[in-house]
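With one protein chain withheld, the remaining protein chains of the complex are depicted in position.
Up next is subunit A:
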Amino acid sequence: MSGRLRRGLADLACRVLQVTLPPSLQSWGWAVRCETAEIPDDTEALLFALESLCGLMPHAIGARLLRPCASPTGDGALHSGGTITMTVYDATMRRPRALGTICAIGAVALGLAYLLIAGAPVRYLAVNASALVIGLAMLALLGRAEAAARQGTGGAISAMAGALLATALLGDEVEGAARWVHLAGVSLQPSLILLPVMLVGFSRSRNALATAGIVASVLAMALQPDRAMAGMLALALIVLAIMRRERQVIAAAAVSAAGFAITLARPDTLSAVPFVDEVLYSSFDVHAAAGIAVLGGAALLLVPALAGWNRDPANRATYVTFGAVWFAAVMAAALGNYPTPIVGYGGSAIIGYALSLLALPKRAEARAAAASATRSEAEATPTDRHLLVGTA
């Protein structure tokens, strides 16, 4: 590697560091960059820059997570009290989407472990990993336009319902079930991608258009037919109706229950697909570690709902709907030949999970702020300052 290339890579590492660091730490990014420029040896300069990048990256991520609970004095101090681990934990629990992202990554990783242990084709692992990247990229891109998205929830739900109806009428049919579409050589299940975000979105923002979209999606699931997704609709809407006793929600819940009953009455003769269906109860036959990975991954899917319920009382209906959606998906996979979400082979559920995080609040409210104030007062003792240094 030429000296010029090494110097260029060192500068690139410094620039990446500067982009990553939050404003309160920007001067440190400049400090590393200027110091790197002063190192006469190209190799040492590159090592200095790369080590700084690796060392400060967790700090940068932690500081960005902590931004909501940063010092109100704006002094750039990272921690007002407690250990770094506890503060990062607290900050993550207050950001449902960030927590959901971590759970998605963890569940996919556990799913990959299962697929690896079970001897699945490498292509399956690549598909799941790629789906995670796509899903998180969509979450990041669409998450920026949240205000506009909230205003257009009704239209978006209706448009997605249209896509589900089109799948039922024009999609690929296998043994009497029309649930899939082919896109760029890949077979996708639109209902697994779209229904979770539709339902969680409906729990936050409802109007006549959104209700019509939900009813249309019930019709689509009855036509396909898809018991798993119809069950997801019914469970999520019934739970939402219990939490929000509004006429639109109760009507949608009643229609969804009828739709689910129709799918139960219609024959569903699809056979199990290896690594996709029957994963939950067959994984322990493969290996105990595979079984634990599958159960652990499935449990992770519900963590944002449980954390949100506990930390954000103002939005409990949304978290309950989110939990009901993914609980229904897991239960369907346990009871019938339906895809095992996230931990089994299949990218649709992974993308669907990431998209459903989009409908969660960005930040947990109310109780989190009170908890933060209490913690700061209780733990801001002089001895804690030494603790922070001690962790270095």
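Methods note: a residue touches a chain if its C-beta (ideal position, glycine included) is under 8 Å from a C-beta of that chain, and two chains touch if they have at least 3 such contacts; residues count from 1.
Following the convention adopted for this analysis, contacts and distances are computed from a predicted model.
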item	value
Record-based protein name (UniProt) of the chain missing from this complex, from "Peptide/nickel transport system substrate-binding protein", "TIGR00659 family protein", "PadR family transcriptional regulator" or "Glucosyl transferase"	"PadR family transcriptional regulator"
Residue in contact with the excluded chain [from A:Leu5, A:Val19 or A:Ala37]	A:Ala37
Chain not shown, touching residues in subunit A	25, 27-28, 30-35, 37-39, 48-49, 51-56, 59, 75-78, 381, 383-392
